[in-house]
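Just one protein chain is left out here, and the rest sit where they should.
Think of it as A, B and C in the order they're written, each chain with its own count starting at 1.
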Amino acid sequence: MSSITLMVALPLLAAFVLPLAARVARPLGWLVGPATLVATIWVGLEAWRALEGPAVTIALGGFLPPLGIVFHVDELALVFALAVPVATLLLWPWDDGEEGVRRQSLTLLLAASCAGLALSGDLFNIYVFYELAAVASYGLATDRRTAAGFAAAFRYLMLSALGSVVALVGVALVYFLTGTLNLAHLATLQDELSNPIGLAAFLFLLIGFGVKAEMFPVNAWVPEVYAAASRRVSALLAGLVSKLAVLVLVRMLLVVFEQPEARVALLVLGTVGVLTGEFAAWRAKDMARMLAWSSIGQLGLVLMAFSISGTAGVAAGLAVALHHLVVKPALFLLAERWGGAIEALKGAGRRSPLGAALFVLFALSLVGIPPLPGFWAKYLLLGGLAGEGTSLYLAGALVVLVATVVEANYLFRTAALLYARPEAGTQPPAANSPLALGTATLLGAVLVAGVVWVVPLGAGIERIAAVAADPVPYVASALALVQGG
Amino acid sequence: MRNLASLLFIVGLAFLLLLVTGVFEFGNPPMRVGQGIQQVGPQEVGAANLVTAVVLGYRGIDTLGELSILFAAATAGGFVLGRHRLARSGAEAGFVLRTGADLLFPLLLVVGLYIVLHGHLTPGGGFQGGVIIATAFFVPLLARPGAALDHRWLALVEGLAGAAFIAIGLLALYRGGEFLQPFLEKGDFGSLVSAGTLPLLYLAVGLKVGAELAGLLARLAEPAGEEAA
Amino acid sequence: MLWLVIGLVVLMLAAAVAVLMLDNFLAATAAASVVSLGVALIFVWLRAPDVAMTEAAVGAGLSSLILALALRRLGLWRLDNPRQEARDDA
Partner (left out) sequence: MSDPIGQVLFAGAIGLVVIGIGGIVLSRHLFRMVLALVIAEAGANLLLVLAGFRWDAFAPILTQGVAAPGPMVDPVPQAMVLTAIVIGVGVQALALSLVIKVWECYGTLDLAEVRERLEADLAGQAGVPLPGSTERPAGERPLPPATAPAGEVRQ
């Protein structure tokens, strides 16, 4: 089980030696990244197979918690830790040359940090991995080397750095209160955290880590960066990195900060995010920014789902997050050459029937048309919100319904344009590259598989959620490590 | 309007923070973890400098992450600034600066290495020493704007030092321990060869940080030659 | 002791405000390194020699060096008051 640390160590090692390997022999450099990611996936699968009981804690460096840093392994962590190398491999930058090597190095660093975010059980360690993900993504955001890319990346960096300072203050407050950073240890110190200062610490951490999670007040960077960066990078940031940031917030909410006010804060911010995101997407004139705003809306849904208490909340949040993890990268890949004005897409479906068909499939699932997985995700979400019963949660459910209508409007409007007759004298945009189309097809197949195996999938999500929603196994696994020696 | 919202946000933040810290008792922290490390740290790790014991032992993965962040920043910086311009004037600085740089270079290098290698005993360590090593390589650049750092050598040192840090960690894993678990003899407490693998890790950190920062500084300093002309 | 600390903190806060107010960026950068040095001094008093050393070497030294190099590259390296020229640019 200790080998799970390889999921972080191997991509880091590969990122360090990649520039050297590329200098020794070009094919070697070309191979290092994908081979490492495949090895990482294998390590993750092995760990899942070897996982006994609900959760296992690994003491890094052999230093027992709470003194040392731990990795906490349960199925929730493994799902996301495995999604990281898989998604990275699908969106791998197959470029060549000096810049290609840098891009690949940064992508590997991003993969390592995301795996670390999924596994880490230490507050400051999470902060370090979060910063690593942030720095790598600033670099990747400039990958088109346009003036707009540099300006957007700078604004992103400043907002994110501001968030990091706020998060660091939050970490300091937690340390002031408890003198420890281990999440399991913090869970046993509830008394010291359930006070206004503990809530303030949570809010600081929420704002800090919310930047990458595209949370409402700190998401101004999203449309700029996603429009200016290449679609592959947008897909990686929207699909993967945002989910890991949400996972970190959820861990804190479930294990450490059990105050009801913390949940309400998440619900309110998520709801505002849904409203602003969906309406801005509705008004957007170009595909890239429409997808960016829609991503903000979807992440709002995820946050709302996780604000529901108990297993129902985690199950709904997990379902919405995983669905978005599959759909949004696919849509960004389809927007590879369709990223421009939506109006200009008239008739694009005639030049690329497969692309248009895939777009319709993903749009239908995103809106939540049965029997596609998106429907079940929204079903769980609405059920959970209604189950809470308080007026605030019911208002949230209402917002979800309104957002769905708005979402359906702009997505179907776009889909209809794809099949419209092109205006005389204009040329619809070219079809997407085979690589992008192939990857999108693969993701579409995953979506269809989700329809076929919806029952075992739902059972699995329920099982994972039942373990993750309960702080007892989390603490118990750390205790077992300390007592077992 | 936007400024108003920002101001409101800042005032709110200040108020919240002041309110929060008014409650704390300064100078009497709970120290749940700190106490434990002070009790078992010297035996468990064998480093006289407990901060080093925490940085490389208890929180070793943080340090690895920190190294990776510097690497990511240097890589992204190179990615952003692009290829360096090679054509430059060979104008040299004055005699005093040149001689000073020649004298400073070995001095800074030795001081930097000393600080790196004594990181487990006295204040200082890989990061502080690495900064000094980077300065050692940067000062000659100031004195001779025509000279250029060989980025290939820097990349080699950088990559190998980073790989060495992880390799030491993986070796521990291979030996049946956990990733980054210190091994080797702990040695005499407080002597130079002690604390197992910690000095080796700090050496890797120092070299990597030195190479990375030297490269970063050289890249930022590039148009300096044009201006001197 | 108290007055020393108060003086140091006031100096730091004044330097921090100066960073935001000064029109000359070279002076603002210098003020930022004053803040870092002040923090480093406080670290010494807080029995944190490692951190003080790092803050002095990295925060005050390296960071100021990086900022100064960037200033030079941006053409903001001047000792006179740049407000007039800034107006001309805009």
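In this section, contacts are C-beta pairs under 8 Å (C-beta built on N, C-alpha and C of every residue); 3 or more make two chains touch, one makes a residue touch a chain.
Keep in mind that this is a model prediction, so the values were computed, not measured.
The chain not shown here makes contact, within the complete complex, with A, B, C.
Listed residues A:Ile4, A:Val101, A:Val169 or A:Leu380: the one in touch with the omitted chain is A:Val169. Among the residues B:Val55, B:Ala143 or B:Leu198, only B:Val55 touches the chain that is left out of the figure.
Which of A:Ala39, A:Ala161, A:Leu354 or A:Leu435 touches the hidden chain is settled by the complete complex: it is A:Ala161. For chain A, the residues touching the absent chain in the complete assembly are 124, 128, 131, 134-135, 138-139, 142, 146-148, 150-155, 157-158, 161-162, 164-166, 168-169, 171-172, 175-176, 179, 181, 224, 227-228, 285-289, 339-341, 343-344. Along chain B, the points of touch with the absent chain fall at residues 3, 6-7, 9-10, 13-14, 17-18, 21-29, 31, 33-34, 37-38, 41-42, 48-51, 53-55, 58-59, 62-63, 65-66, 69-70, 72-74, 76-77, 80-81, 122-123, 127, 188-191, 209, 216, 219-220, 223, 227. One chain of the complex is left out; on chain C, the residues touching it are 1-2, 5-6, 8-9, 12-13, 16-17, 19-20, 25, 28-29, 32, 35-36, 39, 42-43, 46-51, 54-55, 58-59, 62-63, 66-67, 70-71, 73-78, 89-90.
Everything below uses one rule, namely that only the chains that are shown with their structure count from here on.
Chain contacts here run in a simple line, from one end chain through to the other with no loop closing. Each of A-B and B-C has its own count of C-beta contacts, and the greater count is at A-B. Chain A and chain C have Cα centroids lying 37 Å from one another. Our note on geometry: chain A versus chain B, Cα centroid distance of 30 Å, whole angstroms.
The distance from the centre of chain B to the centre of chain C, each centre being the mean of the chain's C-alpha atoms, comes to 21 Å.
Residue positions of chain C touching 2 or more other chains: there are none. Among all residues of chain A, none touch two or more other chains. Here chain B touches chain C in the complex through residues 49, 51-52, 123-125, 127-128, 131-132, 134-135, 138, 213, 216-217, 220-224, 227, going by the rule given at the top. On chain A, the positions that touch chain B within their shared complex are 2-3, 5-6, 8-9, 12-13, 15-17, 19-20, 23, 58-63, 66-69, 98-99, 102-103, 105-106, 109, 112-113, 116, 124-125, 128-129, 131-132, 135-136, 138-140, 142-143, 145, 150, 153, 169, 173, 175-182, 185, 192, 196-197, 200. The touching residues of chain C, counted against chain B in their complex, run 49-54, 57-58, 61-62, 65-66, 69-70, 72-73.
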